[in-house]
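What you see is the complex with one protein chain gone and the rest in place.
By letter and in written order, the chains are A, B, C and D; residue numbering begins at 1 in each of them.
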Amino acid sequence: MVVLISIILLAPLTAFAVYALLGLANKGNPRQDVLSTFAMLAAFICSILLFWQIDPKPVPLTIDWISLGSITFSMGFYLDSVTVIMLIVVTLVSSLVHIFSMGYMHGDPRYPRFFAFLSLFSFSMLFLVVSDNLLGIYIGWELVGLCSYLLIGFWFEKDSAANACKKAFLTTRVGDVGMFVGMMMLFTKFKTLSLYDGANAGIFTLVEGLSGTGDMLWLSVAGILIFCGAVGKSAQVPLHTWLPDAMEGPTPVSALIHAATMVAAGVYLTARMFPILTTSSSLVIAYVGGITAIVAATIAIVRFDIKRVLAYSTVSQLGFMMLAIGAGSYVAGLFHLTTHAFFKALLFLGSGSVIHAFHAMHTHHDEEHTDDANHEHDDHSLVHEHGSEIPPDQDMRNMGGLRRKMPFTFITMLIATLSISGVPFIFSGFWSKDKILGGVLERAMEWNSIHHYILFVIALIAAGITAFYMFRLIFMTFFGEPKNQEMHEMAHESPWVMTVPLLVLAFLSFPVVNHLWFNKDFVKPPMQHHIHAPEHAQVLPDSKTHNTEFSLAFLGVSEANAAEGEENGHDSAHGADGHHGHSPAHTIAMILSIIVAGFGILLSWLFYHKRRLSAEAVSTTFRPVYNLFWNKYYFDEFYDGVLVALTVWKSRLYAQFDGSVVDGIVNGVGTVTRDVFAAFTGFFDNSVVDGIVNRIAEVTWTIGGRIRRIQTGAIQTYLFVVIGGIVLIILIFRVL
Amino acid sequence: MEITLKTLIFYGFALMTIGSAFAVVTVRNIVHAAFALMVTLFGVAGLYVFLQADFLAATQVIVYVGGILVLILFGVMMTSGRLQMRIHIERGQLILGGGITLALLMLLLTVIANTPKWKNLSDDGTVFVPTTSRIGKLILNEAFLLPFEIASVLLLVALIGAALISRKEIRD
Amino acid sequence: MDFKNNIESILYFTPEILLIIFAASVIILDLFVKNKDSHKVAYLSLVGLVCTLVATLYISSYIADSSLSLFWGMIRLDKFAIFFKILLVLATSATILFSLRSEEIDVGLKGEYYALLLAVTLGMFLMASSTNLLMIFISLETVSLTSYILAGFLTHSPRSSEAAFKYITYGAVASGTMLFGLSLLFGMTGTGNLAEISQQLPEVLAAGEITGLGLLIAITFILAGIGYKIASVPFHMWSPDVYEGAPIPITAFLSVASKAAGFALFLRFFYTGFQAEGILQSVDWSLLLAVVSALTMTIGNLAALPQQNVKRLLAYSSISHGGYLLMGGVLLTPEGLGAILFYLVVYLFMNLGAFFVVVLVANESGSEMIESYRGLSTRAPLVAAAMLIFLFSLTGIPPFAGFFGKWLLFTAVIGKGMYWLALIGLLNSVVSLYYYARIIKAMYFESSDEEESFSFNKSTFALLSVFVIPTIFIGILNILYNYSDKITLQ
Amino acid sequence: MTLQHYLVISAILFSLGIFAVLTRRNAISILMGIELILNSCNLNFVAFSRFVTPPENIDGQIIAIFGIVLAAAEAAVFLAIILAIYREFGSIRPDEVDTLKG
Partner (left out) sequence: MLLSLMIFVPLLGMVVVLLLPRESEELIKRVTLLFTFIPLILAVYLFITYDRSTAASQYIANITWIEKFNINYHVGIDGLSVTLMLLTALLGPICVIASWRNIEKGIKAYMALFLMLETGMLGFFAAMDLFLFYVFFELTLLPMYFLIGVWGGPRREYAAIKFFLYTLFGSVLMLVAMIAVYLASGDPGARTFDIPTLIALASTEGHALNSLNFQIWVFLGFFIGFAVKVPIFPFHTWLPDAHVEAPTAISVILAGVLLKMGTYGLVRINMAMFPLGLDRFTNGSDFWGYSLALLGFINIVYGSFCALAQTDFKKLVAYSSIGHMGFVILGLAARNDTGVSGAILQMFNHGVISAMLFLLVGVLYDRAHHREINRFGGIGSKMPIYTGITTLAFMASLGLPGLSGFVGEALSLLGAFAKYKTLTILSTIGIVVGAAYFLWTLQRVFLGKLNPDYEDIPEINKREILTLVPLGILTILLGVFPHIIIDMFSVSVTELTNSLTEAIGTFQANL
């Protein structure tokens, strides 16, 4: 087990280290692609092997990492079924992306580096997944952020890529800081960051001690802060803006990092932290997830950039997962995570294939962006979506009719689309989405909670919209007549290294692994999360918890709870997840979800295939709504605006201020800081601190000059000083 | 204190000393000042006599009047043309100097008036004893031999120095 | 009091007598030396100083730890006096060596020059050992008069004459004032002997026969004379002008030897005369001295800031060092005394060393301005390095001796709770860095228009090292600390 | 003719001397002022010797004698320097001898 996990982690790390060492010696590694891919495949195989060895009652494998007096920080792995499933998902998708990239990235001047970064990413992601403690998770967490940064900015000559990678890193880091503060809160309370019981009790055990005490509010805050990390990483509202921009990276990166794995890490983290989530923090998470789902879905409707449609789709789907966890459907969330990982990776790779087809030369990153690259102000983040700003090879308006040219791509993408749209029964996406909707509705009914009813409705609408925009994508890309003949001529099916991964993923978009999640012997019963009665849930129960029974049980940690779980718990009516079988809520949810999905597909068909309805007409009719969607709810503008408001006092500089002149969030911060703070530091350091010092020096110097002036050179002046001095001394000391 | 001839003479000397000293510091002609200084020096010599310091009075006359004053007059003649006989003074400097001097004087007078040790000490009734031989003994044989010898070195130094600095002039 | 009479005292007076003899011999030898460039007289005076030093050391070992009152109590021979005598001989020897190298000193008047140097040393010897008001005054005047002449020694230099003129005018007024103060003190106690005065004063004060004001006036007047020797505020104003105008060796001499002798006088006067309880209560002498000390270092330092002439800059710097030294004396504690003595030794080496560099640079470049130090680090690296060490030592930066000296002084002050004075002193040393650094900047950070390097012979470097080595090692090595501790006043 | 008489005379002489030194813009006048100061000191010593110390103790007088000697020596050097100044600056006004300053 230790050997396997070591291989899983070290194989990709070694691949990266080889690259780094050779690079340092200024020798490129021509076969980095093979090395990385094999490393990844090895990790995948080991993950599969690990799958069979999984201990039903896992114990963390830990070592003491840092010992400080009474406090020890340990590092270790915790391998339970969820972990292993994640490992398999990550290694599998990663392997496929590696293979795909061998075709997609072929001919890139930094081809080896790409694979090295992918390896580093894989290592970080795997480390995150297996860590048994918050510190380890945080380490992996930041490392995947780094890799995301490096890979988004892989074509860093493009200013938009350079901006996007920075924006991605910084935006997620805002969330990470929240997570870190949350960690500090937990650490201060529990003196440990281990989650599970090892040599000492972990947080999940210790948190029981808080039950019923006044610390519940505190725990809620800590939970929400930890969740902040997930908000950043999983691109939840309001920190979602980086993900669409992150599409500046190579498409395989988008598939691996920004669809399947890293962004899902937030969901994974939230799920992992489930035992410490209180009712109110859960509700916050649920709302954030729900809002994200609907907001991103609506934005996706009006995008034309194929990758951005997928990006917003990803955001939306991540919202679903968060909603599930927030609503207590822990397993549903994770289940959707896995299914989504496959079909969304497939969609991205498919789109990559399309883009590749349109642009076999792989030089687009050098060409399209030269025209309006603007060095004066680092202003790119805002206007990507406007017409010509979309790279032509990604603009769906240039596509159409590709299904004949690229049959493999078409079919695989169609499968994925059917899956994500929730087409019933034979596609995995249907099942996972249904679990979520069902879970939320169940919670709502069970608690009679208005919040959860609202969330259910939101989720349902979002699901419908998902079906709509996904089919819009399919119709615009693969059906109809080619819009751009020239480009259409160039298009061709991708080489086998690219299509094989597509096929594998397409296979996985069918419900082939679903049963894993519903095997009670394998996936331990999730939280016996005794969430309160709804009235408490609605009115911030933490303030009242001291007189409310509140208990937490844990996934595979507490034997008692595990046992209870196997017997379906002492409170099976509250069992939050689908493995209890279909309750009425689930049935209702399933029916409704089929209806909305069908409706969405139908609308899409009418709009974009049959042209019975005119998208233009609708958008004109609902101009304000359209604008809202088109401008992505003005989130970027909002960030810019807030920051700009800070600079209003410097209006002279910004006399010609105009919303579109201002940067994206990071550049906004940068600009504001540069101007305001440069002025301030200039003022403060030079005028106040140095100023005081200089003033003192000046005064000293002046006094020196004055004293010099007394030294007139005339001896009688000196004598005056002598005699006057004597008189003064006598007078002063007589007075004293 | 009854007014006797002795006191009259004393006050005469006192007035002469102070008056001429006042002239020294006020007259605008340097030669006049030099002569006023002579009177002051004589006056002080007179006071020495009243203090029964006979040898000292003689020394005062000889050294000061005979030596220093002549030196000063030579100095005046060598450095001052007719036009430079007038001593420059400036009003501001005068006022400031006068002020400081007055303050100093007031302080000194306060001390003199308020020091019990110095009060009511009169010289009536003591017998005059010539001091010269005692001075000679003290200087040459007793406590003051060392100062005497050092003073001789000092005078030698002054001699050499004055000559040296003057020689500069001669060689020019 | 156990006074030695004149005959008994002669033997103990040998060093001074040797000085007189050699001073006379120098003048006589000068008559026979035909070659004007010959340095014979200088060497003879050096021999004289060496003899004096040997005699002093011999007497020192002879009297051991006891102390003698010579010539009916006129002077006192104790460790304190011997310490200063050694110090002064060293300073004078250094001055003579500087003079040998300086091109300022008129070749025609060497005999007088060296004789005067020996005479002034004699005066300083006496200043360090006088215990009688008359002796104090005579020794002070001997030193002063000789100094006036030496300051005005340069032929064809109006600046030198001006220096002498200012010096003598100032000195005469100051010493006149002092004499008046001495006369008041004499009137209050009826005696000229310091030891008796120190007995009498508390008694008459306690008996109410004299007032605090009277004592204050007397002491302040006397302070004018002493203060002008050590150049303390407000009696310091002569020194920048005189230092600037006088020949550099004399400036060095005045700034070190004259100041040291002044401190000897100051210490003996205050330590023996003003230790008694009653006096300290009449007027807050410590506060008075502390204020004077603080003002002295502050004004000296501040006025040094804008100076362009290195000699003048060092003049102000030596004023401020007078302030530091005075700091040790404000509380009249034994620690303070030890600190002052230690610092004087350190100061001797570092300040003389700095002036020696000024001599060397003035010889080569003909200027005393800071500009002429530009690029010294390349033109004469060793000299520049030596100057650097002196300046850092003057600033008080470890590991150079100046730091250890200052440290002792501050310890003495803080030991009695005068934190404010220590703080002023320390802040002053920060200020002082600023102007010392200007010289360093010129030497090291700027380059000269002229590239050719200065040529100095080996003996110059040997002499330089005589100052550099102690400046580096006095503080680090544990030698002088114990010695300076044993020097007490009786 | 008490001690205080002499002391007052002496104090006045001293003050006048100081006054001369401070205000007279002539080097020789300054010298005269100095002589006044020294005289006042001598007078003090002699007076104290007469009144304060025991009659047989004439230390004060002897100090005064030395004072006179020193005054003479000082005057000699002073005048020599005045001559030098006169030669270099063509003036003996102290305010005109001010090249060294600052």
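The working rule: contacts are C-beta pairs under 8 Å (C-beta built on N, C-alpha and C of every residue); 3 or more make two chains touch, one makes a residue touch a chain.
Computed from a prediction, not measured in an experiment: that's the story for all the values here.
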{"item": "Omitted chain - touching chains that are shown", "value": "A, C"}
{"item": "Touch with the omitted chain, as defined above, among C:Ile21, C:Cys51 or C:Leu423", "value": "C:Leu423"}
{"item": "Options C:Tyr43, C:Tyr434, C:Phe456 or C:Phe473, residue touching the unrepresented chain", "value": "C:Tyr434"}
{"item": "Hidden partner chain, touching residue among A:Val2, A:Leu24 or A:Ala617", "value": "A:Leu24"}
{"item": "Touch residues of chain C, complete complex, unshown partner", "value": "377, 392, 395, 397-399, 403, 407, 410-411, 414-415, 419, 422-423, 426-427, 429-430, 433-434, 437, 441, 444-445, 478, 481-482, 485"}
{"item": "Interface with the undisplayed chain - residues on chain A", "value": "20, 23-24, 26, 64-71, 110, 113, 124, 135, 138-143, 146, 149-150, 153, 156-159, 161-163, 165-166, 169-170, 173-174, 176-177, 180-181, 183-185, 187-188, 370, 373, 375, 378, 666, 669-670, 673-674, 677-678, 680-681, 685, 688-690, 693"}
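Basically, only the chains that are shown with their structure count from here on.
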{"item": "Intercentroid distance (Cα basis), chain D paired with chain B, Å", "value": "7"}
{"item": "Overlap residues in chain D, where contacts from two or more other chains coincide", "value": "7, 14, 17-18, 21-23, 25, 27, 30-31, 47, 52, 59, 62, 66, 70, 73-74, 77, 81-82, 84, 87, 94-95, 97-102"}
{"item": "Residues of chain C whose C-beta touches two or more other chains", "value": "134, 138, 141, 145, 148-149, 152, 164-166, 169, 173, 177, 184, 187, 213, 217, 240-241, 306"}
{"item": "In the complex, chain C residues that touch chain D", "value": "133-134, 137-138, 141, 145, 148-149, 152, 158-159, 161-166, 168-169, 172-173, 176-177, 179-180, 182-184, 186-187, 190-192, 240-242, 244-245, 306-307, 312"}
{"item": "Residues of chain B touching chain D in the complex", "value": "1, 6-7, 10, 14, 17-18, 21-22, 24-25, 30, 33-34, 37, 40-41, 44, 47-48, 50-53, 55-56, 59-60, 63-64, 67-68, 71-72, 74-76, 78-80, 84, 87-90, 93-94, 96-98, 100-102, 104-105, 108-109, 112-113, 117-124, 126, 129, 131, 134-135, 138-139, 143-144, 147-148, 151, 154-155, 157-159, 161-163, 165-166, 168-169, 172"}
{"item": "Touching residues (chain side chain C, partner chain B) in the complex", "value": "6, 9, 20, 27, 70-75, 109, 112, 115-116, 119, 122-123, 126, 134-135, 138-139, 141-142, 145-146, 148-149, 152-153, 155, 164, 184, 187-188, 204, 208-211, 213-214, 217"}
